[in-house]
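Only one protein chain is missing from this complex, and each of the others stays in its spot.
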Amino acid sequence: MKKFTSIKDVHNIKSLLSLAQELKESPFKYDSLGKNKTLGLLFFNPSLRTRLSSQKAAMNLGMNVVVMNLNNDGWTIEFGDGTVMNQGTQEHIKEAAGVISQYCDVIGIRTFASLTNREEDYQDSVLTKFIAHASVPVISLESATLHPLQSFADIITITENKIIEKPKVVLTWAPHPRALPQSVSNSFVEWVKETNVDLVITHPKGYELNEEFTKDVEISYDQEKAFENADFIYAKNWSCYRDYGNTLKNLDHWVVNREKMKLTNNAKFMHCLPVRRNVVATDEVLDAPSSLILEQANNRTYAAQAVLLKMLRNED
Amino acid sequence: MKKFTSIKDVHNIKSLLSLAQELKESPFKYDSLGKNKTLGLLFFNPSLRTRLSSQKAAMNLGMNVVVMNLNNDGWTIEFGDGTVMNQGTQEHIKEAAGVISQYCDVIGIRTFASLTNREEDYQDSVLTKFIAHASVPVISLESATLHPLQSFADIITITENKIIEKPKVVLTWAPHPRALPQSVSNSFVEWVKETNVDLVITHPKGYELNEEFTKDVEISYDQEKAFENADFIYAKNWSCYRDYGNTLKNLDHWVVNREKMKLTNNAKFMHCLPVRRNVVATDEVLDAPSSLILEQANNRTYAAQAVLLKMLRNED
Partner (left out) sequence: MKKFTSIKDVHNIKSLLSLAQELKESPFKYDSLGKNKTLGLLFFNPSLRTRLSSQKAAMNLGMNVVVMNLNNDGWTIEFGDGTVMNQGTQEHIKEAAGVISQYCDVIGIRTFASLTNREEDYQDSVLTKFIAHASVPVISLESATLHPLQSFADIITITENKIIEKPKVVLTWAPHPRALPQSVSNSFVEWVKETNVDLVITHPKGYELNEEFTKDVEISYDQEKAFENADFIYAKNWSCYRDYGNTLKNLDHWVVNREKMKLTNNAKFMHCLPVRRNVVATDEVLDAPSSLILEQANNRTYAAQAVLLKMLRNED
């Protein structure tokens, strides 16, 4: 595996899923595989789960880890080709990626959505340019439009918690005080479609996701109807794709609460965290035994560890 | 040991002290005990000794260490129960503590005093809430009102440097340009009371500490009288407990200088660092052979290592 940026980079999902489950059973089984290998983690923005679970995954394999907060510990990065760099940016992505590749055996990088330039965001140009100039395998720790390690962990979590063969999974839009990227939602749809589930997406009109992801998926503007018979409720806020990066008002009633959960088939509740309590979902929902939010975070370690293992072994 | 937040969490001080001294003699004796174990260090505010000595302690035991600057590398944390999180805070302590517990085997956390809300500070609510939601052992790296690793290191230092069986130890208030917490002073009193010393506290009127800590201790408003026959002078600034968080003016003459040290029984000088030179104490005092300030910092490693060892072994 030379890069892990979306489900398209995964040769065989079932086998990767099995590997993650094996690692969860025996986290230290391959703890000498990473000896004298270094994982570099590069962050352009805050992170808690990603930062810690990636380090944990690497250490479980016996790797060294170095962490850089770019634009903070290091230099401000230029992404434009041909730019005359006489302004604020200090180092070009060409050098940054080329140099870091020499110090690391695998690189994880967290990039970001502008939420202003849709075309550029959906080209994932920061990540794409980094990969183009890197000479070692690169893992996306969330890009402008996808969050594959989160979605992989979500699939592990659903697999572990499903009671019926083909559960009904509902991705529901939920309120949030700030405009957020579509990355988690895009990625969740992309991954969950490849597993044996009935997927329904529910959101207010205007919050339609990029059809590239949703074209074969049932979409409902009626949240309560969508919740009926659901086995898993996955809540997530995102900003508009069409009116790119904007948000619509007066939608606080889309919060996931106990009353709505009662419409489901005793559904498990999921969210990628961090979650704004009593805005996205109520305390009752988040603290209920049916809430899987901590388990999702736990599975981030084994998702990352499975990907790292494939890269260290140079397997597909 | 499930938590280390005050002397009340210590089952047997003498045995913990012996363990620290054994580790100082042979720091790497147990360097495989921590294999595949991770210490997570969480900071809400700056730290040098705590940050480095805790890492050193963990590495001496063969543990991995991950460091997070919360509110900076990660997300802004909400501590209120039932809060509708539609403002600045991004992640609730419930999730933060629950998630981090899954990636770490022991967590060290540095919290802070508001110095505005005495009741909340003295409930140590940030630390207490973190522990309530954590599922692994937690070490206080200084809380709003206590600094137990510092005090443990101070006890080690006094034990190593005392010449007579029951030395006179004087905790003296000293000037500082900013309002500081009472944590080091409270904690020092709490720990040193449990050892075989004569303890005297001296400070200007108005700087009385919480009586919960000082009720059996001799207090003097006359610094020079208190210094007479002292074997150890421990200097520290703190802000008012009664008029909570405030400071009083025109007290620069409380600086510890050579003239005052001459009143003592060749006393050793102690301070927890960082120290404002020529404000808290003069260069002459800090640079004298009787100054133990570097040795106190050195003992921070073995204090932390003893606590980590107890936690890794699941001993009291």
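List of remarks:
Per-chain numbering from 1; labels A and B assigned in written order.
Note that in this section contacts are C-beta pairs under 8 Å (C-beta built on N, C-alpha and C of every residue); 3 or more make two chains touch, one makes a residue touch a chain.
What you see is a predicted model; the values in this text were computed from it and never measured.
In the complete complex, the hidden chain is touched by one of B:T5, B:T38, B:S53 or B:T202, namely B:S53. Taking the whole complex into account, chain A touches the unshown chain at residues 36, 38, 40, 64, 66, 68, 72-75, 78, 82-87, 90-92, 94-96, 98-100, 102-104. Residue-level contact of chain B with the missing chain is found at 27-28, 31, 43, 46-49, 51-53, 55-56, 59-60, 69, 177, 273-279, 283, 286-287, 293-294, 297-298, 301.
One rule holds in what follows: only the chains that are shown with their structure count from here on.
Separation between the centroids of chain A and chain B, computed from CA atoms only, is 39 Å.
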